[in-house]
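With one protein chain held back, the other chains of the complex are shown just where they sit.
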Amino acid sequence: MSRWGMVIDLDRCTGCGACMAACHQENNLTASGAAETEEGRGFHWLRLYSEVTGSGSEARVRYLPQPCFQCDNPPCVRVCPVHATYLSEEEGIVGQIYSRCIGCRYCMAACPYGAKVFNWYEPEWPGDLKKKANPDVSLRSKGVVEKCTFCHHRILRARETARAEDRPLRDGEVVPACAESCPARAIVFGDLDDPNSRASRLIRSPRVFRLHEDLGTEPKVYYLTERE
Amino acid sequence: IPVGVKGNLNHPLNRGGLCPLGQAALETLYSPHRLRGPLEKTSSGEHRPIAWEDALGRIAEVLDRLVSAGEGHRIALLTAEPSELFVGLARYFTLAVGSKNFARMELEGSLAYRLTQGLAGPPGFDLSRSDLVLSFGLDLFEDGPAPMHAISALVGERDNEALASVLHVGTRLSPSGAKAERYVRIAPDTHGAFALGVANVLVREGRIDRDFVDRRTFGFEDWTQDGRRRLGFRRLLLERYYPDRVGQLCGCDPGVVVRVARRFAQASRPLAMSGGEALRGPNATWNGMAVHALNALLGVFDRPGGVVLPQPIPLTRLPEPEGARDLPDSMFAARPQAEPIFGVDPCHALVECLEEDPESVEVLFVAGADPIHESPAGKRLDEVMDRIPMLVALTPFLDDTAARADLILPTHTYLESWQSSTTPNFSAFSVLGLAPPVVEPLFDTRHPGDVLLQLARQATTLQIPWTSYNEYLKYRLEGLAVSGQGSILSGSFEESWKHFLEERGWRFSEHAGLEDFWDDLARQSGWWNPVPSPADWERMFRHDSHRYEFFSTTLEKRLIALGRKIDPAASEAQALQAACRQLRLGADPDEVCLPHFEPPGETPEGELALVPFRPITARGRLGTASPMLMEMFGYPVLSGWRTWAEMDPETAHRWGIEDGDQVALETAEGSIEVTVHLRPGAAPGVVHVPLGLGRRSGAGAGVGANPVELMTPVADPLSGRLAHNATSVRLRLIRRRPRGGPAPSHSGESI
Partner (left out) sequence: MSQKSPKADTHFQDASLLKPIEQSGAGFRVATSLLLLVILTGWVFFSRQLLYGMGVTGLNQPVVWGFYIVNFVFFIGISHAGTLISAILRLSKAEWRRPITRMAEVITVVVLAIGAFHPVLDLGRPDRMFNIFTAGRLQSPLLWDVSSISAYFMASTVYLYIPMIPDIALLRDRGVWPHWFYTFLAWGWQGTKRQRAVLDRAVTIMMVLVIPIAVSVHTVISYIFAMTLQPGWHSTIFGPYFVVGAIFSGIAALLVVMIVLRRVYHLERYLKLVHFDNLAKLLLVMSLLWFYFTFSEYLTAFFGNEPTEMRVFFYKFSGPYAVFYWGMIACNFLIPAL
């Protein structure tokens, strides 16, 4: 039993895009292509927003990497007619069951953060690209919704290792692809139920905030920043 | 079959961080755009498959003919491969065929370091221990020599309390500017002026390291030479670069100049660095000199967090091929007494040679480069390419240059071949990366080094000591193995360990022999030497004076030589005058040899200054082969698969342009179509366009637009490098953002 959470330090994030790319490769995302991107159907589980404030020489930019927030009170889960998206008891992660999803996109309409993407077409793997697919992550088909899974497969793998070695999971043992690739060490992942995990300690920082806390969605992705 | 690529946590440069390009390694490997085997051009201009042996045979035949006729100099080789080790071999090969016509396509200028420190390339900047970086146009985090290293050194390795401060001076609020404690917005190509303003304040307020300036620099104070009073840097600064004037030149508040100077001087381990847009204008070299002068004024050389020299990697030195000494000068070499006076842009040189004498080049090898796409002289090059009877392209993907080639020789992507890399520019320590292939080659491809060596074997007239690239690599690494210096990367990478080693000196574990060393090196994927050269001013400042030269005697000598060519009887002073007139420089001769501000061309009324930039997704040349990189190409403005243009909202408003509008940018050279994204913080009157897309052939053909097509080739009169931001463009609205179309960029709104 864990409640996985993520802390992203915006004061460290340089907007380099490594996390976005790592997520693509790790989770078998396919590109939607030029025409589709033009239609606003670009395919990313983790989007990197840049917020520009001020103007002229006073302008400032802040980058905001945005995966699925794995809300503790997920509006997307509540609306699904077929239980194809659910909040897992064991990990606190909002999962997608690709094989059950009927593609009504209600969960997309319900997610206030735009975290989900829909397979408008059959995912394309031009050339031999399919050969590089990560065997730990299932491929999706057209007509279903998908989103960031907090690299669930990595959690499972770490749990297996720990079990094989007959010991509890250690803090810092599970590292999602995005956090792993981040050169600025801006992404910290950990169990929020463990008060001593690094993530738990970080969310007690006075710099912490979450997006749209007023909605009561209880996101498990926390941001840190000095600025505002 | 590899299914994932991860950063190497032990690697001293990126510490596990892997930029989008690195992440795309597998996509480039399996890319549908890969060339599957050698191709030859038919008489109708189509490409058709040809066997390797036949292709190499065709080339070898021509090489033999030229070599035996003593016409080796009609062979040329152009490369943009980053590996020093490959470059060494390519240069050796060129010399062996009897030609000095070897050139690398390099973007960053390093002439400023040659003029001030006598170095061939930039020194090291000890980022990880600096506490403040004053960056001039250098997009360290996306377009620097090693962005992942910069992020890791300035942010990733540090505690939050100890994050390095960055002050960014430039025209665009780039990711590096975004991370900066302060972003100073200036007009294009005025970076040098701003640096001189900072220098003025440092000098005026007595914030300089007087001891260093007195003992280790030249040209700070006025001096007399043959009865002539020569201008010193100090007087130049005080007379010309007071904050009010600098504010005017740069279009910024003079108060900012003072505040930046004070902040810079108060830091305990400050560094000033230039790059990117600051070094892509026609006044690049002086901009670089002006910025580097700040380091000299504060005397930050040879100290932790300062300017250091990494130890050279003790590779085995390459022998010189027989007769190389007596070969005619390289067509790419600077011609003494001609302008530009220190070098020429290789593409520009190629065009000029072919225009002068259509038969000057018989065989041109282009290895891992796409000059037609990348060079401002690319269009002209495209027009004269026909005059080269045998254009040979070595590349894993079809590109604009390969599309013109008579023979396309497909090379491995990096996961299929031995990879070697050497100390990147600016690194404070020396590092050598060596990585074995991860997969068997997917297609009928070869390593470019092997291609050259096989050619040499097939040609009867060539003698090259190595039979394979691996053999060559081992030969070069033998020097490293026996040197006992540095260490193979290993173990956990703890900070304490690193510091321990640095304090205690360093010991190298013994290896049974070269093979043992090689295996260990490849297994750990690299070697490094974290200890910079110890204080040795003769290595740090390599001019005869062994001082940092504010006043560049090297430049003065070249100018005099140029002046004497115009009037052989001229005195030194007269020759200097004449040279400056010839180069159409505005400043007086003494000033020209000092860091000074050479005004760039004016942007005509009704036009915008074009300032291109390279987003991290356009790093390297392989990006267009990866669907992922294309999809996330413009991720900071939430766009993909297209070239965009950034403008400040006020500028856009004046032009009647709104966010998301489709516009044409037009110059006499050409026209491109881009989507406008309003980005507050862009300098007024400037349009920023990302490089990287707009190929006409091969991977990514027809996607996006190439701003290089708009550029008039204008060279820096000193380095000869073609300026990227010397072009002004007209802007024409094509169509408004479709109503209800994809969301425009997020500006000023919370999400």
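Per-chain numbering from 1; labels A and B assigned in written order.
We take it that a residue touches a chain if its C-beta (ideal position, glycine included) is under 8 Å from a C-beta of that chain, and two chains touch if they have at least 3 such contacts.
If you're wondering where the values come from, they're calculated on a predicted model, not measured in any experiment.
In the complete assembly, the contact with the undisplayed chain comes from A:P75, out of A:G56, A:P75 or A:G127. From the options A:L29, A:V144, A:I203 or A:L224, the residue with contact to the chain not on display is A:V144. Among A:S2, A:Q96, A:N119 or A:S181, the one in contact with the hidden chain is A:N119. Looking at chain A, the residues touching the absent chain are 36, 39-42, 75, 78-84, 100-106, 108-110, 112, 114, 117-122, 142-145, 215, 217.
What we mean here is this: only the chains that are shown with their structure count from here on.
Chain geometry summary: the mean Cα position of chain A and that of chain B are 35 Å apart.
Contact residues of chain A toward chain B in the complex are 9, 11-12, 14-18, 20-22, 24-26, 29-34, 37-40, 42-44, 47-57, 59-64, 66, 126-135, 180-186, 211. Partner chain A is touched in their complex by these residues of chain B: 1-7, 14-20, 23-24, 26-27, 29-34, 141-142, 147-148, 151-152, 155-157, 160, 163, 173, 175-179, 183-185, 252-253, 256, 442, 616-617, 627-632, 635-642, 648-650, 679-681, 703, 741-743, 745-751.
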